[in-house]
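Note that this complex is displayed minus one protein chain, with the remaining chains in position.
Going by the order they are written in, the chains are A, B and C; count residues from 1 in each one.
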Amino acid sequence: MVQVTPLLLILGMVLVAPGYSAKKCVLTGRWMNELGSNMTIMPVNGKGEFWGFYHTAVTATTNKIQVSLLRGSQHRPNQQRHPTFGFTVKWSFSDSVTVFTGQCFVDEKGNEILKTMWLLRSHVDNIKDDWKATRVGTNVFTRLRPRQECSWEQGDSQASDDDDDSASCSFCSADCCFQ
Amino acid sequence: MVQVTPLLLILGMVLVAPGYSAKKCVLTGRWMNELGSNMTIMPVNGKGEFWGFYHTAVTATTNKIQVSLLRGSQHRPNQQRHPTFGFTVKWSFSDSVTVFTGQCFVDEKGNEILKTMWLLRSHVDNIKDDWKATRVGTNVFTRLRPRQECSWEQGDSQASDDDDDSASCSFCSADCCFQ
Amino acid sequence: MVQVTPLLLILGMVLVAPGYSAKKCVLTGRWMNELGSNMTIMPVNGKGEFWGFYHTAVTATTNKIQVSLLRGSQHRPNQQRHPTFGFTVKWSFSDSVTVFTGQCFVDEKGNEILKTMWLLRSHVDNIKDDWKATRVGTNVFTRLRPRQECSWEQGDSQASDDDDDSASCSFCSADCCFQ
Partner (left out) sequence: MVQVTPLLLILGMVLVAPGYSAKKCVLTGRWMNELGSNMTIMPVNGKGEFWGFYHTAVTATTNKIQVSLLRGSQHRPNQQRHPTFGFTVKWSFSDSVTVFTGQCFVDEKGNEILKTMWLLRSHVDNIKDDWKATRVGTNVFTRLRPRQECSWEQGDSQASDDDDDSASCSFCSADCCFQ
């Protein structure tokens, strides 16, 4: 027994270390924030440029929400572990624009998190109303992953082997499963 | 003489009116803000997407300033007179990112003005410092135009015919001449 | 015994219901945010004015943190259930100032929550540096309550009857116990 413990420890380090300690945050993938809005960022190119889709769960207008395009860039995708980034969402269902900026962090459990702040710019008809056209706020995004990935990761303790349950869960973030 | 004046007036209205009253603000071109920072926005495509160069006059770091790339989008370039827009500047001389959002207005004299707000996101090493990573502010940009254009526009009263003077003025905005 | 239970239930409803369903949020008391900063707001007067103490857990300077004074006001303390408010913290250990503004909400469980945004203004020596002097962010505060109060409220399921444990818990918020 005494001999087995260090072996397990080393084995554990070999398996875990590459995944966690050196894990770099890349924006590509599917993300959800605390309001239920989600976005899909397409593969980031070598210059750090990307585009994708933003599906907001909330709106400051009365218009019907539609998926909108986002475009932006991040710092040095291959060099930085916790890159800063920025992107613009041009709302397809209104004349407004939102810009997000933030930094991608990997927490101690290896979960990625996007800490962002945003400015929502509304269209005004007259420059005299410019003063009231900008809202400000924060959003925290966690990564959504395909069901099979997080079932594997969460293990038996959290994920059910029940086929009915798994079938109804399409994506999972660090904390929960989305249908 | 009496007959010529109304004719000139009508001719002037025909030439000037389409330029001013229906003038649409397009972001393409060269702009300068109140801090002396300037940017060049390349032709905006049909989807409202654009890229360009940002040359800041100020920095929150001690690094040497270098020209940086900007990418963004504006609403409906052919439909809106005063479109909202957003863009990201990935600073080439630091790990920071700035996002700008605003609206392009045409004032009563036909001068274009970009009223913007921005968030400057600094890179932090630890998520515990995330709270202090975002600065906020405003910038107002006016269009820079080649010398010959504004000499023509400003007329004799403001522009000098003195060759030495004109030669030293490379760009002009609504208010002044930049060398 | 059978007869006592409904009586206790009704008594409980009478006592608890007015507290929750019509509960008005007043700022007076002790609050803690997600960064571990806490503040004590003294009794709000009839005009909605208040003062208190702010003990930040974080600083953008290298100075030793000290308790600082706060002053502000809230809307109609006796009329609104979810009043908006604002206050200024003049940092005693630096030349900076922070202003907070937000709204006090009572959630469905009767827990009070302060959703705030803030601007942190640093002192700059020259007006040319004014552009970079303002940081922006959010904070969420929950109420800290004396130990005996939350032991009573949380009941047996969450609070331990172990005397040693209770003794080490001085304040509790909606979620946890602070020592």
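The definition used in the following text is that a contact is a pair of C-beta atoms (placed from the backbone, for glycine too) under 8 Å apart; a residue touches a chain by one contact, two chains touch by 3 or more.
If you're wondering where the values come from, they're calculated on a predicted model, not measured in any experiment.
Only one residue in the set C:Y54, C:F87 or C:F141 touches the chain that does not appear here, and it is C:F87.
The missing chain lies against subunit A, touching residues 35, 58, 60, 119-120, 128, 131-132, 134-137. Think of the hidden chain as still there; on subunit B it touches residues 117, 136-138.
Contact residues of subunit C toward the unshown chain are 48-49, 69, 71-75, 80, 82-90, 95-103, 105, 107, 113, 115, 117-125, 127, 130, 133-134, 136.
Throughout what follows, only the chains that are shown with their structure count from here on.
Measuring from the averaged C-alpha position of subunit B to that of subunit C gives a distance of 44 Å.
Here the spacing of subunit A and subunit C, counted between their Cα centres, is 30 Å.
Within subunit A, residues 117, 136 each touch two or more of the remaining chains.
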